[in-house]
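A quick write-up on the structure given underneath.
What follows is part of the complex, with its chains left where they were.
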Amino acid sequence: MSQIIRHGVTRRWSDAVVNQGVAYFVEVPDNPEADAATQFHQVLSQIDARLQQLGGDRTRLLQVLIYLPEAGDLAAFNEIWDAWVPEGHAPSRACVHAPLAAAGYRVELVITAAV
Amino acid sequence: MSQIIRHGVTRRWSDAVVNQGVAYFVEVPDNPEADAATQFHQVLSQIDARLQQLGGDRTRLLQVLIYLPEAGDLAAFNEIWDAWVPEGHAPSRACVHAPLAAAGYRVELVITAAV
């Protein structure tokens, strides 16, 4: 069977899982006590770091599911997102507003990337 | 690294992203002011058009995540969905009720297909 490589494995989840050149990972901001804009910058920086760890970069995103618990955060998120996405390399993207499992987080991103 | 082909690239998202024979795309109805049933027919027609653009058709769906903001729309959506899915080729499917990022839309579909 195909090889599965796991990064940052804990009892509950792995930080990233790679199989057949596709990486699956989920990011929440490191600091859930920061304000929304800081959290949005943070989580996108974390994606950069994760992709670098996996041998890719932000031009390699395939799909991003955005969970944004507060609907009023959408405009601020989009502004930071638009500045971060490399021109010509935007992923497929969906966004819903739903409460997250972990308190305080203003965003959770489910990412599929080619690495 | 594997090739990534993007269709309909904007600053914020791509309409569809293809990598290693797998297509990732998200559809909302073209007209968020239409009634629910019209939106449901519309979004499924858009999937047909997208799959045709990508060299596939509705027998090639792997997984569909359904975001249906109004729980009361489920029966109407299912009736239209059931008539649309080709017999013997139904995808894996999940459905949750959560508010969408964009106002007025009665459905958003996150699609994975083999093309």
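All chains are identified by letter, namely A and B, in their written order; residue positions are counted from 1 within each chain.
Here, a residue touches a chain if its C-beta (ideal position, glycine included) is under 8 Å from a C-beta of that chain, and two chains touch if they have at least 3 such contacts.
The model shown is predicted, which means the values in this text are computed figures rather than measured ones.
Enquirer: What is the copy count for the full homomeric complex in this file, when 2 chains appear in place?
Expert: Every protein chain is the same sequence, and the full complex holds 3 of them.
Assume only the chains that are shown with their structure count from here on.
Enquirer: In their complex, what parts of chain A are in touch with chain B?
Expert: Listed in rising order, the residues of chain A that touch chain B are 20-22, 55-56, 59-60, 62-63, 65-66, 68, 71, 74, 78, 81-82, 85, 87-98, 112, 114-115.
Enquirer: Can you list the chain B residues touching chain A in their complex?
Expert: Touching chain A from chain B are residues 1-2, 4, 6, 9-17, 19-20, 24-26, 65, 67, 96, 98-101, 108, 110.
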